[in-house]
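Here the complex is missing one protein chain, while the rest keep their positions.
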Amino acid sequence: MYVYIIKRLAVAIPTILILVVFSFVLMYWAPGGPFNSERPLPAQVMANIEAKYGLDQPVWKQMIDYVWGVVTRFDFGPSFQYTDRTVNDVIAQGFPVTLTYGFWSAIAAVLVGVTLGIAAALKHNSWLDYIAVGITIGAQALPNFVMAPILVLIFTLWLGWLPGGGWNGGQWQYVIMPVIALSTSYMASIARITRSSMLEVMNSNFIRTARAKGLPMRRVVLRHALKPTLLPVISYLGPAVVGMITGSVVVDIAFSTGGIGQFFVNSAFNRDYSVIMGITILVGMLTITFNLLVDILYAWIDPKIRY
Amino acid sequence: MKLASGDAKLLDETAQLASIRGRSLWADARGRFLRNRAALLGLIVLVLVAIFALFGGYFAKYEPDYVDFSLMGANAYRGVPSFESGHYFGVDFDGRDLFARTVQGTGISMLVGVVGALVAVVVGTLYGATAGYIGGRVDNIMMRTVDILMSIPFMFVLILMLVIFGRSMFMLFLGIGLISWLDMSRIARGQTLSIKNKEFVEAAVATGVRPFTIILRHVVPNLLGIVIVYSTLLVPQMIIFESFISYLGLGIQEPQTSLGALINQGAEQMNNGTLWMLAFPLFFFLVTLFAFFFVGDGLRDALDPKDR
């Protein structure tokens, strides 16, 4: 197990390097630059700026300097766009926001999704099942950029219960709508996965045996069926968490929460190279970590798997 | 001699049996699928949506890019859906016939979905089958590469690519296809590993068929079931991806449109008294996705003869 983890972490290093080189090359090709604006800058001014940020160096040198800075000092450089912030500041600012609503979204998606899925499976082919399937498919298909403004219309404008956006240090009122918008489609996916997994498990021989022995249903479900049912859900969690980080782009734009999704899109449009790189690397590391965590969790629950 | 002919006969019979069994597997699946009412309904709806996308244009009274200047912008609220004006679905914010645009958008969204899924399926299947079939060190390297690529936040990279290389259908297909072949390759590899040691593959190896031909002729056809299931589930994902890209303003170029772009434009006017701008494209979007989900589920149940 430990060897496996170490191996996986060893693979992470070339992965991140590939990511760095890839994004660096993409940005080098990109038309425009962080200091282009409607008014072209005089050559002298541009030269001063490029000298200040080291953009006058050859690309390979910029890249090596960058990687060196990241590796030795964990320093992602200054933001070109927001001059009084470094990329580390930007990440320190936006990342906790994204993590907070991402965390609650994951919790909500798993709790509600699993419950709904199990309920639907246990009442297979009942009205509850049909409604659950209908709702989950609908929720999976409704784009969250449509859902977000609908939520704001209902809860802010009509009911006046929740603020229409902002973050305010993460007070609960500000977290609810982002979590709903972000978690719904994953909740639906998890419900569907749970349902079909549960159906399969309930039909398996060991459950039939358990029920034949006359164990109460509750006990059968909680003691015996739940663990194997959750296996596919757990393997889905990896991509789901990554999807939520991507989804933060929509949440940040729709609710002005100020998470990294917003920073990423704005930096891509403004060519704020260092911020793009910083966030891409961060999200890459997060993806690797989560995939690893999921695999470990999987192995822990399913004793058949040995690494 | 006799023995030989007897052998031949036996062989013949076995082959026949095998082919019957093979056919009956598919027939079985078809039977199961047709008995699944939700899946069947999904398939019918899908055909109807496809007909709408392909032939709906003939019923439109206006070209999708024709602007009625008296109904655009601030006057868009007058472009209510009506049979009299010929704007069956009303007009969009720019005074264009929403029916014609929905037809166009549905077509493009389905195209994006299908082509994206196709790219993923072709690349993923071949890659996975090759890795699985060759095995050993090559397999190890190829699958490690997939692992590495899977750790890249591709949605972010796609946004970067669209921003940087400008936007085109090609870029969109490429980007979306690039994201989605990874899962497919893993699935294909797993299946290949179990197929690899089957007699018919070994027979082919023994008769000296080249490895690549074996992959194409013998391995890939046997992956078909799982590939079909996976790709029907992939298509709606691609359509959702495209809508997300449209939301960021990186989608298809005007005057072309997609359901995602139409929904986004409709959602912007949500509180502006012109709900039809959102309702019609969203309806087709949801219906298409529903149908794909149902068909995908149905196919999985049908082709995966596990006890349900």
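Observations on the structure shown:
Per-chain numbering from 1; labels A and B assigned in written order.
Criterion: a residue touches a chain if its C-beta (ideal position, glycine included) is under 8 Å from a C-beta of that chain, and two chains touch if they have at least 3 such contacts.
One rule holds in what follows: contacts and distances are computed from a predicted model.
For the chain of the complex excluded from view, the name given in UniProt is "Periplasmic murein peptide-binding protein" [choices: "MoxR-like ATPase", "Periplasmic murein peptide-binding protein", "NADH-quinone oxidoreductase subunit H" or "Succinate dehydrogenase subunit D"]. Note on the undisplayed chain: of the listed residues A:40, A:134 or A:216, the one touching it is A:40. From the options A:164, A:228 or A:243, the residue with contact to the unseen chain in the full assembly is A:164. Only one of A:106, A:120, A:207 or A:253 touches the absent chain when the whole complex is considered: A:253.
Listed residues A:57, A:93 or A:115: the one in touch with the omitted chain is A:93. In the full complex, chain B makes contact with the omitted chain through residues 65-67, 69-70, 72-77, 93-96, 163-164, 166-167, 249-250, 253-255, 265, 268-273. Although one chain is not displayed, its contacts with chain A can still be listed: residues 30-33, 35-42, 44-45, 48-49, 51-52, 78, 81-85, 90, 93-94, 148-149, 152-153, 156-157, 160, 162-169, 173, 252-258, 262-263, 266, 269-271.
By definition in this document, only the chains that are shown with their structure count from here on.
If you average the Cα atoms of chain A and of chain B, the two centres end up 24 Å apart.
Residue ranges of chain B in contact with chain A, taken from their complex: 144, 147-148, 150-153, 155-157, 159-161, 163-165, 236, 240, 243-244, 247-248, 260, 263-264, 267, 270-271, 278, 282, 285-286, 289-290, 293-294, 306-308. Residues of chain A touching chain B in their complex: 11-12, 14-15, 18-19, 22-23, 26-27, 29-31, 137-138, 140-143, 145-146, 149-150, 153, 157, 199-200, 203, 242, 245-246, 249-250, 264-265, 268-269, 276, 279-280, 283-284, 287-288, 291.
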